[in-house]
Each structure stands twice: as structure tokens, then as C-alpha cells.
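I'd like to ask you about the structure that follows.
Every protein chain but one is kept in place in this view of the complex.
Coming up: chain A.
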Amino acid sequence: MEDALMFTNLLFLLSFLIHYVEIIGNNHSLQTDGASCGFWGATFALLIIFEINPSSPANKKVLKKLGATGLKNLWRNIMVNFLQDPIGLQASVLQEFLSLFQDWQGFPDRIDCIGPRPSYMSHPKALPLLEIKTPVIDHNDFQEDHNDFQEVDPKSTAEIDILQLLRLQLLNWVNDEIVNTWLAIMNHRFESSEDFNFWIATSFFFQKLTLWYQQKNGPKKSQEFDKLRRFYQKPINILELNSCFLPIHLPNLQHWLLAVINFDTSSIYLLDSWEPTQQANRKIRDWKKAKGSDIIMILVAWLDAEAASQQVDLYD
């Protein structure tokens, strides 16, 4: 019984090496500016979680129409609601956005609150007040869907600071704080799905994974792998999940992208909104020729190490 299980895992891993799928790409880059990859990545993840395919032609059209500015407005609304409402993010805020897409089925179980506010977000650092213009939405069609930022009525000075932080961050580049807040929202959504098991890594996991990957093989590397597994936060068997989501930050390029591992179809997806890295990753489609530092290789090494450590566990 146990041997059979182990064997399945190995087969399953081998099948991974065959598939490498890229959803967004093929010279139809959605991102046209140099400052919105984090927004695109988060939006793709959001859509996938709610079972909307971001690469279907109709949905791509909606995304294109929204553009980077529309997305930034969307995420600003989400963040403001998330931080201001004492119960957390209201489903109605997402409903407005999700209903723009063709395959949106509505919230299955009539959820009102999507995600509670994580406690560390309630300690905002004081930031200097900055005058930043409210961006204009790309297309008039979507104007009515977005509340004006000024209508939000902050309840306390602490919340004003949060709003300043948001303004500052949402209109500029995205940092880990914002990415990991999205993940908190999504994680909450995940927990409410009974027959779909997933794990979302924080933005720091891939960085740790890369450091582990670059080490020489040996006992120290296996020790480090055990430490890496503490990042899972809960007792899960990665290889038996339906999906894994890994936000990936490339420090040298100052770029965000999202890796999705679909265990049901044995596929690794790189969701990337930026042309230059799309091209670089397309080159490694033949993974055997890829150089050591590439994203896919690191992910495959991780899954491989997971399978190997499970064999050890079985023989213990």
C-alpha cells in the first residue's frame, strides 16, 4: 500500500516534467506599462481562485479593457474596504469586479466577508501626507463600478495613515506587504472550499527556496529543507494538493510574477504580464536545456525533494 503510494508520487512527478504551460503570453502582452506586474499577477490569481479563466479570449478582452489603471483602482477599493471595514473585505466589493467576467457563477455559499484584516495591518507606520492625483479610469464603461477615493470616510487618524500608505503603495510599485495581504484574502477563500485543497506561499517562500536550491547537495541541504517545510505553516502534503500558488519576486529585475502548480493536470503555469521575462521563460520551455537558476527548475527541484523526503518518511 505504502509502496504503491510512493510509486504514484514518482510517476506523478515524472509527468510534471513534460508539461510546461504559459497562460498569458504569446505576444499578446496585457501589460503595456512598466509599473503594474504585481497588479496583473494578483488579478490572475484572484480570477483563478474564483474559477474564471484569465486566458479565455472573452475574459482577456475584459482585462485589456480594464487596463492597468482599472486594475489599480480595483485593488485600491479592495484594500481600502479590507482595511476599513471592521469585519474585513466585503464580498460585494469583489462581486462588482468578478461579474464583469463571462464564467463568473456568483459566490457559491453567499459569503459576506471574504477575508478578515490581519492583525499586523492595524499598526500602520506614520507616513508623510502626500498629494497624489486620483487616476482616471481607462474606459468610461467601468467608471461607475469604482467608488471615488475621496468618498471613503476615515474613522481615525490611524486609518488615515493606512490610507496614505495605500495611496503611496498602490499608485507606485507593489511591495511584499501588499502581495502578502492579497494572499491573506485568498487563503481565507481557500479555507472555505471543502473539495479543493491548496497552499499559497508567502512572497518570501520562493526566495528561501532559491537559496536552498543553490546549496550544494549534502546533509546541510536536507536540514535546510526541513526548515523550509516549516514555511507551510500547517501539516500538508504538497504533492496531494490540487494546486499551489507561489508569488515570485525577482529582485534583480524588480519584477513580480505568479507560479501556479496544478497537480490535477500536472502542469506548472507561470503567469507573467511582462514581455521580457515571458520571452526568457519561453526559452526554457525545453526544460532540460535550462540553466540552473530558472524558475521552473527550482520548482521542479522542490517537488522532487518533497517526493524524496516522503519516501524517507514512509520508511521511518
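Assume a residue touches a chain if its C-beta (ideal position, glycine included) is under 8 Å from a C-beta of that chain, and two chains touch if they have at least 3 such contacts; residues count from 1.
Just so it is clear, contacts and distances are computed from a predicted model.
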Among "RNA helicase", "Eukaryotic translation initiation factor 3 subunit G", "Cysteine proteinase" or "Small ubiquitin-related modifier", the omitted chain is listed in UniProt as "Small ubiquitin-related modifier"
Residue list for chain A contacting the dropped chain reads 34-38, 119-120, 123, 125, 172-177, 179-180, 202-205, 207-208, 211, 227, 230-233, 249-251, 253-256, 274, 276
